[in-house]
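My questions all concern the structure below.
The complex appears here without one of its protein chains, the remainder shown in place.
Up next, chain A:
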Amino acid sequence: MRVTKGAQIVAGTALLALAVAACGGGGSSSGTGSSSSAAGNAGAVRVEIAEPQHDLIPGNTTETSGAEVLNALFVGLVDYDADKKPYNRVAESIESTDSTTWTIKLKDGYKWHNGEPVTAQNFVDSWNFTANGANAQEGNYFFGSIKGYDDLNPGEGKTPTATTLSGLKVVDDKTFTVELKNPFSGFPTMLGYTAFYPLPKAAFESEGKLKADFGGNPIGNGPFKISKPWKRGTDQTISLVRDDNFKEGKAKVDAVDFKIYTDLSTAFNDLRAGNLDIMDQLPPEGIATAKNEFGDRYIEQPSSGIGYIGFPTKNGADYAKNADVRKAISMAIDRKTITETVFSGTRVPADDFISPVVSGYRQGACGEACTYDPAKAKALFDQAGGAKMGTIEIGYNADGGHKEWIEAVANNLRTNLGVEVTPKPVEKFAAILEDLGNKKWSGAFRMAWIMDYPSPENYLRPQFGSGGSSNYSGFASKEFDDLVTQGDAAKTLDEGIKFYQQADDLVLKEMPYIPVYFYQTNGAYSQHVKNVKIDPFERIDLFNVEKA
C-alpha cells in the first residue's frame, strides 16, 4: 500500500501547523495540578481520529482513522504480538501443507453483537463482497492473491465472470479453506488486517449486497459495540460501549469515544487540557512539548512506513540508470540531520528496505551506501561520470508536506556532489505515477511505502518484483524474483526470511530506490488512562487500555 493514510488531512493541517509553529512550542508548563475533566460521556476513553473517509465497513477502509474504530468493533482471525508476529484470535488454527491451500478453523464462542455466533460463512461472505470489483471497495486489492480474483476483477472494459472467489470454500460452520494462486507462507500475516474482518448475516440485504445503513450502525464481533449510529459528515463523535458478551472477557473500560478533529494541533491542545485521552499521531511542532510534558506517557515507536527517493532505472535519465551514481547520491544524503530537523524527530534514518516493524529487518543492512560520507560520495559520483550527466530532477507532490525534505536532499546533493539539482513539484502524486507508468518520467521522484501485512515479502515483491503491482523503478531481476518465490514457498515464515533477506541484498546493491527514512509513530496519552499500546498498523489496543 502506497502511503495514503492521513496524507490528505496531514497535508491540510501542515499548512496551519507550520504557520503557528512559532507560537506552539514555547508554552510548556509544569504539567502538575490538572484536575479531571467533566466533558463528554462520563467514563469514556476519548481517542483522537480524523474523519474516516468512508462508512465503517471493513473492506472499504484502508486509512488509519476508520481502521482505528473498526479495530475496536471487530476482531480478526489473527492479531499481532509485540514481535509483530501473528497469533490466533478468532482462528483456532490456520494450516497448510503446501502454503497454497489453507485450512482455517474458528474457535467456538465468538459472537456478533446481535448474539449470533461467528461462522466460517461470515468470513467467506465478507471476503467475497470486498473482492468483488463491482462493489468498489478500497480493500479490494488485498484479495488479489486468492484464486478466482481475476474472474471478479477482469480489468477495464471486460465483464466479470463470477461474483464469488472460487478459492474460498466453506467446509462446515467453523471451517473454511482458502486456495491461493501461488504458494505463500506468509499468508497468515495478512489476516489481521481490517479488510479481512468477517461480516455478519445481518449486514447483508440480499446475497452479496450490503445494507445501506450498515456502515453507520455496524454490527461487529469485537470487544466494543456501537452505542449510537454514526452519521458520517455530521456527527463529530463515534461512541462505542463495551460488549459484555465478548469471548475473551470484558474490556477494562466501559466506553470509548472517538473524537473527530480536522487539526492535530487542536487535538493536541485538547489532550494537554485533559479533554482527550489518547492520540496516536502528534503534530510535528508538538513532539518536543510532548516529550517533556508527558514523560512516560509519550509513545515513540517505529511504524511501517518507509520514505524513498526513486529512479526510473530503465527509462530514465543517465543518472537514474547508473547504479553507482544512485549509490553516490544515497551516500550524499544527510539522513540524520534531515530526520531530526526537517521532521522534528518524527522519522528515523533508514538503513534497509525491510521496515524495523517486521521480522527480517537487519539494522544497517544497507551499510556504507546509506551512511553519510560526502567525500566518498563525491569520489564515487565523479568516478561514475555523474558530473557529466546533467541536472538531477527530483519530483514530489506539492500537497503532502514533502517540499521541505526534498529541498533538503537537493541541498545535500548540491553541496556534496557539486551537481545541479531541480526539485520538481507536481500537484498530485498520482501524476508522477501516471508518467512513470507511461515511461514519460525521467528524473528521480519521491516514493513511500506502508505495509499491507507484516511480512518482508510485502516490502519487496510489490515494489521490486518484475511486474510488481507498484514497481515504478523498472527494476527487474530473475534472481530476485526467484528468491522471493523461494521465501514464499518456505514452510514457515521464519524459514522464508533468509530468502527474503538475500533478495533484499540484491535490491540494496542496485538501489533502484534510495531508502531515506523510516516513519515513526508518535503518540501520547493522558493521566486518565494507562496500558496504552499501539500496533504496527498504528491501531490502539483498546481492549487492554485501563483507567488510571
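Criterion: a residue touches a chain if its C-beta (ideal position, glycine included) is under 8 Å from a C-beta of that chain, and two chains touch if they have at least 3 such contacts; residues count from 1.
The definition used in the following text is that contacts and distances are computed from a predicted model.
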{"item": "Undisplayed chain, where the name is taken from the UniProt record, one of \"GntR family transcriptional regulator\", \"SWIM-type domain-containing protein\", \"Succinate dehydrogenase\" or \"Dipeptide-transport integral membrane protein ABC transporter DppB\"", "value": "\"Dipeptide-transport integral membrane protein ABC transporter DppB\""}
{"item": "Touch with the omitted chain, as defined above, among A:D81, A:D244 or A:E434", "value": "A:E434"}
{"item": "Given A:G208, A:G274 or A:P374, the one touching the chain that is not displayed", "value": "A:G274"}
{"item": "Footprint left on chain A by the chain that the document does not show", "value": "2-4, 7-8, 11-12, 16, 19-20, 23-24, 27, 29, 31, 33-35, 37-40, 51, 53-54, 63, 133, 136, 156-157, 231-234, 236, 259-263, 265-267, 269-270, 272-275, 397, 400, 427-431, 433-434, 437"}
